[in-house]
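Missing here is one protein chain; the remaining ones are kept as they sit in the complex.
== chain A ==
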Amino acid sequence: MTTATTTQPPASASVEPARPPYKVTGGRVLRSEWAKLWTLRSTWITLGLGLLFLVAFGLIASARYKSAITSGDHMDADFARSTSVSLSLFGTNFAQLALGVLGVLVTAGEYSTGMIRSTLAAVPRRLPVLWSKAAVFGVVALVISTVGAFVTFLFGSGIVSGTPAAMTISHAGVVRALFGAGLYLGLVGVIGTALGALLRSVAGGISVLVATLMLIPGLVSLLPNAWADHISPYLPAAAGQSMFAVYRDAHTLSPTAGLLVFLIWTALALAGAAWRLVRTDA
């Protein structure tokens, strides 16, 4: 009995020493991307700038409106029809640039530096990297923008109280608009990451982002009115803006429709990014 057991070498010695059970999982890729985001100084600076733009420009617009009302200065028609929500969210135009650019940097920055080789060597299935980057940055941008929108409204509505623009937070559609603005900016961040991954170039990604959000709406206005009215509400910027408008114009989408259209644009950008990521060599 004893001889039989001693002649048999212990099973554990005959195999290779136990190796730690490492494994790539979706959650771990998410954690890795989270860590990558916060360990770069550019993230803190750009997010800070985005928040500053959102809050500062909202408050400046509110103060400008208030002073125009009290002094009786002439205001152009659009500005005169402002609400405390639209004034407070004036900064979204600028914050979307900061957040969109940072989104581009999150993905395209890895290609321009060479980091992508390390990233894809660790996660060679590739797609989890894109989903994680988009999710991590999208949520971060969403949270910061939502907080920024509410803070700006809190102070901005105080500035314009007693004017025709005044609205309290309990006014119908205000809370929805503020959340809508946060969601819009979060999705702009996602579109930025998608464009960065699609174009693999920081300059290219930023150019397309700026063109999409700011230049194309202007170009469409050159089209004959009958066409423009049918096209422009569905463009990314216009659809996004209807997500955080309190009142609806004749030629804009409802907030829900706006969200839906903007989500479709986001999904298209992500699909393009996923296609390029999987199909082309890194």
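Quick notes
Assume a contact is a pair of C-beta atoms (placed from the backbone, for glycine too) under 8 Å apart; a residue touches a chain by one contact, two chains touch by 3 or more; residues count from 1.
In the analysis below, contacts and distances are computed from a predicted model.
Set against the options "Pyridoxal 5'-phosphate synthase subunit PdxS", "Alpha-ketoacid dehydrogenase subunit beta", "ABC-2 type transport system ATP-binding protein" or "1,2-phenylacetyl-CoA epoxidase subunit A", the UniProt name belonging to the omitted chain is "ABC-2 type transport system ATP-binding protein".
Of the candidate positions A:D73, A:D249 or A:D281, contact with the unshown chain belongs to A:D281. Touching the omitted chain from chain A are residues 19-20, 22-25, 28-29, 31-32, 35-36, 39-42, 109-110, 113-118, 120-125, 281-282.
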